[in-house]
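My questions will all concern the structure given below.
One protein chain omitted, others in place.
As written, the chains take the letters A, B and C, and residue 1 is the first residue of each chain.
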Amino acid sequence: MNWTRCLLGAAGVTALSIATVPAIADGGSLTIASTNVPRHLNGAVQSGIATAVPSTQIFASPLRYDENWDPQPYLAESWDLSEDGLSVTLNLVENATFHDGTPVTSEDVAFSIMTIKENHPFKSMFAPVETIETPDEHTAVIKLSQPHPALLLALSPALAPVMPKHVFGDGQDPKTHPANSAPVGSGPFMLEEFTAGEAIVLKRNPNFFMDGRPRLDEIIIRIIKDPSALLIAMENGDADVYPFIGTSQEISRLGEVEHLALTTEGYAAVGPLNWLAFNTASPKLSDVRVRQAIAYAIDRDFITKALHRGVSTPQRGPIIESSPFFDETIPAYDLDLDRARELMAEAGFADGMSLTIDYIPGPKEQQQSLAEYMKSQLKKIGIEVEVRAAPDFPTWAGRVGGHDFELSMDIVFNWGDPVIGVHRTYLSNNINKGVIWSNTQQYRNERVDELLNAAAVSIDNDERKALYAEFQQIVATDLPIYWINSLPYHTAYDTKLENVPTGIWGFMHPMDLVEWSE
Amino acid sequence: MAPLLCIEKLRVTFRTRYGEVTALDSISMHVNEGETLGVVGESGCGKSITALATMGLIPSPPGRIADGSIQLAGEELIGANSARLRKLRGGDIAMIFQEPMTSLNPVFTVGDQIAEAITLHQNVSADRAFTDAVALLDRVGIPSPDRRARDYPHQLSGGMRQRVMIAMAVSCRPKVLIADEPTTALDVTVQAQIFDLLNEIQRDFGAAIILITHDMGAISEMADRVAVMYAGRVIEEGSADSILDQPQHPYARGLIDCIPTLGRAERTLKEIPGVVPPLHLLGAGCAFAERCAFNDRARCTTEKPRLIDHGHHPAACHGVEESRL
Amino acid sequence: MSASYLMKRVGYGLLLMLGVVILNFLLIRLAPGDPAVVIAGEMGGATEEMLESIREEYGLNKPLLTQLWIYVSGVVRFDLGQSFFFNQPVTTLIAQRILPTILLVITAQILSILLGVFLGVIASRKPGGVVSAFVSVFATIGYAVPVFWTGIMLIILFASILPIFPVEGMLSVKLRDANIFVQALDVLHHLVLPAFTLAIIYLAQYARLGRASMLEVLGSDYIRTARAKGASERSVLFKHALRNAALPILTVAGLQFGNLISGALLVETVFNWPGMGRLAFDSILRRDYPTIMGVLFFASFMVVVANILTDMSYRWADPRLRGKS
Partner (left out) sequence: MSERALNKAESPALEAWRIFRRNVPALIGVVILTVIVLATLYGSFIYTGDAFEIVWAPHEPPGVTPDFPLGTDYLGRSVVAGMLTGGGPTLAVGAAAAAITMVIGVTLGALAGFHGGWVDNLLMRITEFFQVLPALLFAMVLVTLFSPSLLTIAIAIGVVSWPQTARLTRAEFLKVKELEYVTAARAIGARDARIIWKVILPNAAPPLIVSATLTIGVAILFEAGLSFLGLGDPNVMSWGLMIGANRDYILDAWWPVTFPGLAIFLTVFAVSLIGDGLNDAFNPKMRER
C-alpha cells in the first residue's frame, strides 16, 4: 500500500512537478496549452514561438511593443536615437533585478545583445551592432556600423532577452548553456519547474520592477501534442488559453465552447506566411513563365475559403498584408487557367511536365492539404505532380535546405520587421545550402539585393516603404515563391480572463497584465 | 453381513466425438471388510473408470453415471451431494494411483500434501497434521521422515513417492482403499515392497482393498477375490484361487497364460492376439469375439453374453454357457 | 535460489546491456545523415561554422571508436549524453518520465494477469461452456485489435459520449496543489483507460493461456489426487491447479514484458501519457539520437530486470528448479 502511494506520488511529481508549493494567493493560476515543444527557455539563442512564449515571461528586454507597433519602455525607461541613426542610447530603469536578486545593469544588456548577435539564427537583427558602450550602470549605448531600422523592434522581449552576465557569461557556449533550461531573468515570472516536452511552470516574480505586476501568481504551459487531447483539455477547463491555433477544425470547435472566446489579435508581428516555394535552380522551374503559369493555375480564394474553411486570409506578397510595408498593387495571379496554359506553351512545356512537391509534415491543413490540392489543380495545365511526403520534419528540412526539391510548401514568419524575417528569403548572399529558411529557392536578382540592402539601412519609413514597394513588384513578377495565405492564428481563452495579450507580439510578450476577473 | 462396498449394475457413459460411448456396461462387484478384491483386465477395459466412479471422480462432462448404484456400508453414493462425497473421499474411501511420479503436486512438499489430507478430514491444527504426516511417512517406511516431509516430490524416488501416496491414502484410516495399478510404474524389486506395505497396512488398519491391476502375478499374491473386466464389462468373477486355477472365459485364460512362472520359463509366453476394441466400435455381440479362438457360433457376434455361474464361478461367455469349452 | 545464480544472471544481464549500448551506438552513428545538421536545424538554421562548433560540442568529429568509448564509459556512470533537441542530459529527460511508464506498464501487467488468469480459470472449469467460448473468442479478438485503435475508440467513447474517465494526461493541472491522496486518486483515474487499453491484448492472451494451462493441469494426476483426498473444488482450482498453471503464465509474462513496453509506447502516444514511450516517439521524429538511444537503453534495461525477476520468481514458484543453475 505504502509503496503504491509513493509510486503514485512520485509519478505525479514527475508529470507535472508538484513540489510543495504554498497555496495560491489571489492572482490565481493560468494554464496555457501549447502544441509547440520548446528545446529550452532562452530566446536569446533560439528562434521560434515555442521558446519565445516562456522566454518572454522569464526575461525582460529593453523595450516592449503595444498593439500599434509603438515601442514602450521596459527595462529601458527611455531611449534616444542619434541623428545619424548610428547610435541608440538606452536609459535603464534602476530598480530592476534578476530573479537571483542581482541588479540588472547596462553590462548585462551589452552582454545579452552581443551574445544574441553571435548566436541567434536571425543574423540580420543585430548584424550592424558594432559595440555597446556602458558609460554607467544604467546607460547602454548601442553603436551601429550603419543605420538599422529594425533595431528597436529587435529589442522586443521575443528577440532580445536580457540575460544576467554573471550566469550566462561564464565562458560556456551560450547555445548549449545549461542555464538555457533553468534560466534566470528579470521578467515578471520565474521558472519553477521545466519538464522538457511536458510542462513549464512559472511563478510570480515578487520583485518585478514594474509596480503591481504581474497580476497572476502562476503560469503553467502544458505541452499537448495531440490535437484531440488538447481540445478536450480546453473544453473541460484543464487549460485556460490556447494561442497559435492553426486549424479550422480547432477554431470552429473551440468557437462553440461556451466559456471560451476566440481572437485573431496578437499575431501582427509574427507574420506567418504559408507559401509554395519554387526551386528556381531547377531546369524545369528556372523559366519565370512556368512559375507564373503555376501561380495562375492555383486558386488562392478556393484555398482560403474552401480548404481552410474561411479561417485564413489570402496573402499576395512577401510582406504580410497587415504590415504597413505591404504594397497593395502587386500582381495577384488570380485563377486563370487559359493564361496558365499559354505561359506553359510559351515556356516550351505545351506537352506538360512532371514535378515533385514536398510539404512540412505536421500542419496538415496548411501544408499537406495544399500539396494534394496542387497535384490535382496543376494537372489541369499539364503538370503531373508527385507529392513527396516526409516522415518527419528533419527529413523535409534536409530536402529543402539541401536544395533537393522542385516545389515545396513552406511556412515562414516575417518576425516583425522585413529586415528580420523577409530579407533572408530573397537575398542572393543568403543562398546557404543546408540551412533551412535561408534563400532555399536560390533566387538571384541584383536589383532585389540592392533594394533590400538599402531598406536595411534606411531609417526613413517613407523611403523604406518605397524600396519595399519596388522589391515587392519585382519578386511578385519573378515569383521565386507563390504566396498563398497567412496562417489563421487564433487564440482561444477563458472569457473570465482579462487583458489577454493582443499586442503585435501576442503571447511572445510579458503577460504581466493578464488577470482573472471576479 | 452386507458387503462393505457394493457396486450394482453401474453404467458409465462418455460423450465423445463419435457420440455417447458406454465405458462401463452394467457392472456389479463388491468387496467385504478386510478383504482384497482384485480387478484385472487390459488397459482400457474400464478398471480405472470403476475406481473413479467409486470415488465420485468421473470427469463430467464428458463422463456421466447413467445408471446403477454404489453403496458404502449401506450408504448410496450415486447422487449423494458433493459435500458428503468430499467428506467420504480421502476419509472413508481412499485411492492410490498408478503414477506416483505425477500424482503428487510438484509445488508442495510431501509433508504438506499428506497434512492437507489430514486437515481436510480431521479437526486438527496444521502443526498437528504435519506431525501426523511425519509419523505416517515413518509408518510407510520412509527413512528420516522428518527431513523427507519437507522435500518436494521431485526429490524422491518413484518407490518413495508411492509410499507417500500410500501414507496420504491411509492418513484418515479409510474403510476402502482403492489401489489403481500401484506398482506398474515401479521397479520389480520395489513392487514387492509396495505390496508388502499394502498387506501390512491392511492388517494394521483393517481396510478393504480394491487392487486394480493387469498383472495376474499381483493378483495371485494379494487378492482374495477377483473380478476380470473386458471392454467395460465384468466377464468373470470369483475367488482368486478359483479363477487362477480354473479360468472360464477365454480372455481370463489368456490373461493367466500370460503369467510368467519360473517353472515354465522355457515355454513361450502366450499372448492374446489383437487389442481391446475401441468402445465406440462395440457391436451387438461379445466384445471379445474378434480376438477369441472360439468365436464360431453366431451368438458370439449378435448377442452379448451374460455373467452366469456355470459351476466354478460366474463367467460371461456363450461358449462356457454352452459348455463347449 | 542461490546467490551465485543471481550473480550469474545479473552478470549476464549486464553483458546484454553492453551489447545493447554498442548496437545502438553503431546503428545511429553509421546511419546516413549528419547529426550536426539535425542539431543545427533545431536551433533554427545553421552556418558551416555553427555545424563545426556543434560537432566539436557533441564530440561528433572524433573517431568512431573514441566516440563509442566515450559513450560506453558515460553509460557506466549513467550519463547517456546530451539530448540534441532539449540540450539537457538524456538521463534527466528519462528520469522525468520513467515512473509514469513503469506505473502504466506494471498496472497493465497486473491487470492483465489477474483478470486474464481469472477468466482463464473460470473458462477451464467447463471447457465446452459459454464462458469458455467467450474467453476463446475474446482472446482472439483481443489479440487481433491494434492497441492504438482500441485507445482511439475508447477516447471517442469517453471523450464525448460517456465522459467518466479522463482521456488525456496523467494529472489534472487544477490538482497541482492538492494533497497527495487526491493526486494519487486523480492519477489512478487518469490511468484507467491507458492501462485497460494496454492490458486488453495481454489480458486476452493470459486468459487463453490460463485456460489452456489450467485445462492441462486439471487433467493431471495430482489434481485427481487432490480430489481423491476430498479437497474442495475451490481448493483444487485455486490452490492445487493454479499454482502449477501459473508457471507457464509466469514465463510468458516475463517474455511479454518487452512487448508491453512496445505497447506502452503506442498507448502513451494515444493518451498523451507523460512517459518514456512518448519521449521515444517524439525523439524519433526529431532525430534526437542520444535520446532515442537512451530510451532504448532504459527500455532494454527494464526488460533485462524484468527477465531476471521473472526467472527468480519462477524458481521460487517451481521447486523443481531450485538449486539448479
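Following the convention adopted for this analysis, a contact is a pair of C-beta atoms (placed from the backbone, for glycine too) under 8 Å apart; a residue touches a chain by one contact, two chains touch by 3 or more.
Note that the structure is predicted; figures quoted are calculated from it, not measured.
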Exercise. Which listed residue, A:R64, A:H120, A:R253 or A:R464, touches the chain dropped from view?
Worked result: A:R253
Problem set entry | Of C:D79, C:D177 or C:E216, the residue in touch with the unshown chain | C:E216
For this session: Would you write out the residues of chain C that touch the absent chain, in ascending order?
Result: 16-17, 19-20, 23-24, 27-28, 31-32, 127, 140-141, 143-149, 152-153, 155-156, 159-160, 211-212, 215-216, 255, 258-259, 261-263, 265-266, 269-270, 277, 280-281, 284-285, 287, 292, 295-296, 299-300, 303-304, 307
For this session: Tell me where the left-out chain touches chain A, residue by residue.
Result: 226-228, 231-232, 249, 253, 306, 361, 364-365, 368-369, 372-373, 375-376, 387-392, 395
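One rule holds in what follows: only the chains that are shown with their structure count from here on.
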Exercise. Draw the chains as dots and join the ones that touch; what shape do you get: line, ring, star, complete or other?
Worked result: line
Exercise. In angstrom, rounded to a whole number, how far apart do the mean CA points of chain A and chain B lie?
Worked result: 90
Problem set entry | Rounded Å distance between chain B and chain C, as computed from the means of their C-alpha atoms | 52
Problem set entry | Interchain centroid distance [CA atoms averaged], chain A/chain C, Å | 39
Problem set entry | In chain A, residues with contacts to at least two other chains | none
For this session: Report the residues of chain C in contact with chain A in the complex, numbered from low to high.
Result: 33, 37-38, 40-48, 51, 53, 57, 82-83, 85-88, 92-93, 95-100, 102-103, 155, 159, 163, 167-174, 176-177, 180-181, 183-184, 186-188, 269-272, 274, 278-279, 282, 284-287
Problem set entry | In the complex with chain C, residue positions of chain A that touch it | 4-5, 7-12, 14-16, 18, 21, 23-24, 29, 31, 37, 39-40, 45-48, 121-122, 173, 175-176, 180-181, 195-198, 220, 222, 224-226, 228-229, 232-233, 236-239, 391-394, 397-398, 401, 432, 434-438
For this session: Can you check the complex and tell me which residues of chain B touch chain C?
Result: 52, 55, 57, 61, 82, 86-91, 94-95, 97, 99, 102-109, 113, 116-117, 120-121, 152, 154, 165, 168
